[in-house]
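A short write-up of the structure that comes next.
Only one protein chain is missing; all other protein chains are in place.
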Amino acid sequence: MKDKVYKIIELTGTSTSSIENAVNSALKRAGKTIQNLSWFEVVETRGSIEKNQVQHWQVTIKVGFAVK
Amino acid sequence: MKDKVYKIIELTGTSTSSIENAVNSALKRAGKTIQNLSWFEVVETRGSIEKNQVQHWQVTIKVGFAVK
Amino acid sequence: MKDKVYKIIELTGTSTSSIENAVNSALKRAGKTIQNLSWFEVVETRGSIEKNQVQHWQVTIKVGFAVK
Amino acid sequence: MKDKVYKIIELTGTSTSSIENAVNSALKRAGKTIQNLSWFEVVETRGSIEKNQVQHWQVTIKVGFAVK
Amino acid sequence: MKDKVYKIIELTGTSTSSIENAVNSALKRAGKTIQNLSWFEVVETRGSIEKNQVQHWQVTIKVGFAVK
Amino acid sequence: MKDKVYKIIELTGTSTSSIENAVNSALKRAGKTIQNLSWFEVVETRGSIEKNQVQHWQVTIKVGFAVK
Amino acid sequence: MKDKVYKIIELTGTSTSSIENAVNSALKRAGKTIQNLSWFEVVETRGSIEKNQVQHWQVTIKVGFAVK
Amino acid sequence: MKDKVYKIIELTGTSTSSIENAVNSALKRAGKTIQNLSWFEVVETRGSIEKNQVQHWQVTIKVGFAVK
Amino acid sequence: MKDKVYKIIELTGTSTSSIENAVNSALKRAGKTIQNLSWFEVVETRGSIEKNQVQHWQVTIKVGFAVK
Amino acid sequence: MKDKVYKIIELTGTSTSSIENAVNSALKRAGKTIQNLSWFEVVETRGSIEKNQVQHWQVTIKVGFAVK
Amino acid sequence: MKDKVYKIIELTGTSTSSIENAVNSALKRAGKTIQNLSWFEVVETRGSIEKNQVQHWQVTIKVGFAVK
Partner (left out) sequence: MKDKVYKIIELTGTSTSSIENAVNSALKRAGKTIQNLSWFEVVETRGSIEKNQVQHWQVTIKVGFAVK
């Protein structure tokens, strides 16, 4: 078996409700063009504010997937 | 139009239920004395423990707002 | 009163549902063998992906407790 | 002579032309309410993009000044 | 409205004259193949030296843009 | 009981004798205008030199206190 | 001569034998679709364990190449 | 001679008087259950505040010792 | 199936010949008392010098394993 | 051909006008005693303030050059 | 007046008694060959252990001085 190689891309997902949804939003979008997404790591959690509460959670992740 | 200047302050919000609520708790309190809060960034997520579960989520954020 | 000393250990909790549950999962397990867990800090948030959404949240924390 | 104490605040200056102007913009604004600004350190250099070039340089600095 | 997703890529722009030009050089090139570049962040500033002065400024940036 | 919110400020204390005194110098000054200072963290230890020994210890700390 | 622009991508190469082979494995794969790979930097060295020894070295690198 | 292996643990020592005493307090306690402590590294210096001065120095160290 | 919990410990392996051997040396020793070691991450690579060449490679790793 | 070895030194250049001039100021001075300066990397950008504007830009760089 | 240039060197001072003495020990030695040492910054605090207490404090500092 050959040694596998993975590519890592960086995405920012957004959500009005939670950090978890922001991550899943990014993964769902990435899955439209990339097969076999394998793992992710959160690298930054930011957000915009409206009327003194979080308007959009903006979660930046690195996502890894095997290169065929 | 003049170049805008923003100030950034650091706050720790707490919540017994979630990271998201801890952030909103800090923003709500900051909004009492500061207008036009604009964005935030999570810089640390800690917590106190009671009976082997999280008692208080303590989330430290940097919050930016335009200086008039 | 003597000066207290604390030990800090590193754990990764996992959960299919949320970051908060992953942390509590790690604390619950640690509490089986360690008394008086006192505080924690999140040091890494990663996860595995299945069908373009988060399968397991993997949250690594440092946990501190007083050494008797 | 007593030991001096300094306070450090964090500001983001913006400029359409250069990093240097963004820093000076922040210092000029801070000088309206704070006397004797003493030193600064650049902590982040970001910007917004319009038509594939930098629209606003956004330079975040820490600024120190002696507390009377 | 759906939650937006952004992709972040990393580029090194170069310039014989200034840091600002090196950034704009990278943005101009990226704009040839990517629409709606939105924001950037400087992550590294290096350079080559010739005859004891800067020959090329090499500025590495992360650039974000909305994924359609 | 409501969730508490804390503010964190950054100060540099100085002392000719020790790191500990530099920290206490900053805390003493902060206590003149802020009640209930709660915790601190050392973020930088620098100093000026005179005749090949430390002239002033300059210790930068973050100080947290509950916002009423 | 125009100022060059480089793109930087992130890859994880794997190898059962050494860190060096894991890096070369990633470069070999990248070279199938990208011409003129120019430099790399190791950003993380991890691995999986089987029977108390390293099973796969997993070396994450950033790779730079000139954009034509 | 076989290649030595060391284990590294993390401890927080506390002291009302100094950073040095906080470190020694942690080492003294560790020495009750671990033989041949070899080296340490300071990773964090924090403290609690009472009446505008340091109440307890809380110094977190990593401590290494040879595994027999 | 219950959510798994992992513990992470820190070890320094040494070797006169290579970084890879230093890591395997640490894993072999850890395997004597811990079952099911799962993954590791290199956190520091140092060494001692004798006659202007590396005498011992000292590689510090974090090692994770499932807690039963 | 033998494997080259490079030495890296750290310098702070200053300028009243720009970051670029501060870097070139340091390189010019270094070139008086060191031949074949090859590359540099900016590691810190600070400055002194006079009348609410930057008085001196203080840019710290690492500079590499081949050891003959 | 010309723009000043500073050189920064890295030293580890040691002391059996305190962090402060370890720093002064390094400065005293550096002053034998370098004139006008100007400032320093602590970058690492480590030590060796003997009989469960600190044997030598090993404090690494960066020291800056004007190049004539």
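The letters A, B, C, D, E, F, G, H, I, J and K name the chains in turn, as written, and every chain counts its residues from 1.
One rule holds in what follows: contacts are C-beta pairs under 8 Å (C-beta built on N, C-alpha and C of every residue); 3 or more make two chains touch, one makes a residue touch a chain.
On a predicted model such as this, the values are computed, not experimentally measured, just so you know.
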(request) Spell out the interface residues on subunit G facing the chain that's missing from view. (result) 18-20, 23-24, 27-28, 30-31, 37-42, 63
(request) Write the list of subunit K residues that the hidden chain touches. (result) 9-16, 21-22, 25-26, 29-30, 56, 60
(request) Could you list which residues of subunit J touch the chain missing from the display? (result) 3-10, 62, 64, 67
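One rule holds in what follows: only the chains that are shown with their structure count from here on.
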(request) List every chain that touches both subunit I and subunit J. (result) none
(request) Farthest from subunit I by Cα centre, which chain is it? Let me know. (result) D
(message) Angle of the rotation mapping subunit B onto its copy subunit G, from a C-alpha fit, rounded to a multiple of 5 degrees, please.
(response) 120
(message) Based only on mean CA positions, could you tell me how far subunit C sits from subunit K in angstrom?
(response) 38
(request) With chain centres taken as the means of their Cα atoms, state the distance from subunit H to subunit I in Å. (result) 22
(message) Using Cα averages as centroids, what's the distance between subunit D and subunit E in whole Å?
(response) 22
(message) Residues touching two or more other chains, restricted to subunit A: which are they?
(response) 9-10, 18-19, 30
(request) All pairs of touching chains, please: list them by chain label. (result) A-B, A-C, A-E, A-G, B-C, B-D, B-F, C-H, C-I, D-E, D-F, D-J, E-G, E-J, F-H, F-K, G-I, H-I, H-K, J-K
